[in-house]
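With one protein chain removed, the remaining protein chains of the complex are shown where they sit.
In order of appearance the chains are A and B, and numbering begins at 1 in each one.
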């Protein structure tokens, strides 16, 4: 039987479908596991720079010798610790009604490129979910998508574990950035 | 058959029993899961304020611009990082024989109310248990009970996971506070 154009189109469609429905990881592999729960959320970080006390949602609180607390440190900000309390929204609009707060710390942790390390919690309180989600992981911010660990949860996320994929959705200079977080739980209770 | 006073008393007793034996979470839901192990412990934090070097068990080590390290920062202490090494006791008495140490850090992480974020370990070393328990989570300290994640353990708590419910059991000004921690493990090995 001849391989018709129609068969070819169906084959391509199937291939495309299988690609888009699998979850590619930043490590270039397809995950074979399906999440038992998934959430996509955004959070918005405005770093205090000495002039934006009203709007700032985070502050540099530690820096290596010779650096200060209103300008990120030289050498790719190596050594800065930032404490944050950022609004979480369902879409990418800073002014949307927040559904919770992202709270914790991040560190700039490399001297010759921009990488950070994250330890924080989402406290969610809206119609769909009430509870907390706890995250820990490396965040090489120049990579398009980065995976961190979901190490536990409470409330509606009681004992959950999973992996969260982070993308920098937007940024303005070194003061504002917005992260898109795709949280996939693989252990639900 | 008439609904007698005796039946009524039995009913009330059953209701009371079911309430007290279920574990209410701060999110207002009963948990359907039973812990495989449970521990109630207290720990005691005395913040260094420049005058109590002998007794202090914790110190402010980071603060936002304009704040210092012997007085908690203005704006609800936002940005302070405190490192602690607190005694753990079996009852609520600071002077009881310690059964271990609570070690790690907490952050004050909100500008318009008191909330903190915790990452720490219990190192227990007494007759009943030897091992460590590792915790991460948001701690909205003005809420009566707060749930954080037990993300792992070693020794007698090898590979354990669970949820810990924290209550502020007592405090004196901004220098001393005592936390009651009800640790419920749901994964034991």
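The criterion applied here is as follows: contacts are C-beta pairs under 8 Å (C-beta built on N, C-alpha and C of every residue); 3 or more make two chains touch, one makes a residue touch a chain.
If you're wondering where the values come from, they're calculated on a predicted model, not measured in any experiment.
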| item | value |
| --- | --- |
| Identified contact with the non-displayed chain, of B:65, B:85, B:169 or B:182 | B:85 |
| Of B:39, B:60 or B:88, the residue in touch with the unshown chain | B:60 |
| Full-complex contact with the absent chain, from B:136, B:166 or B:181 | B:136 |
| Residues in chain B touching the chain absent from view | 48, 50, 59-62, 68-70, 81, 83-85, 101, 103-105, 119-121, 123, 130-132, 134, 136, 151-156, 158-159, 189 |
| Residues in chain A touching the chain absent from view | 25-29, 31, 33, 61-65, 78-81, 107-111, 115, 117, 119, 136-138, 140, 147-151, 161-163, 186-187 |
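As a convention for this text, only the chains that are shown with their structure count from here on.
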| item | value |
| --- | --- |
| Where chain A and chain B are represented by their mean Cα positions, the distance between them in whole Å | 27 |
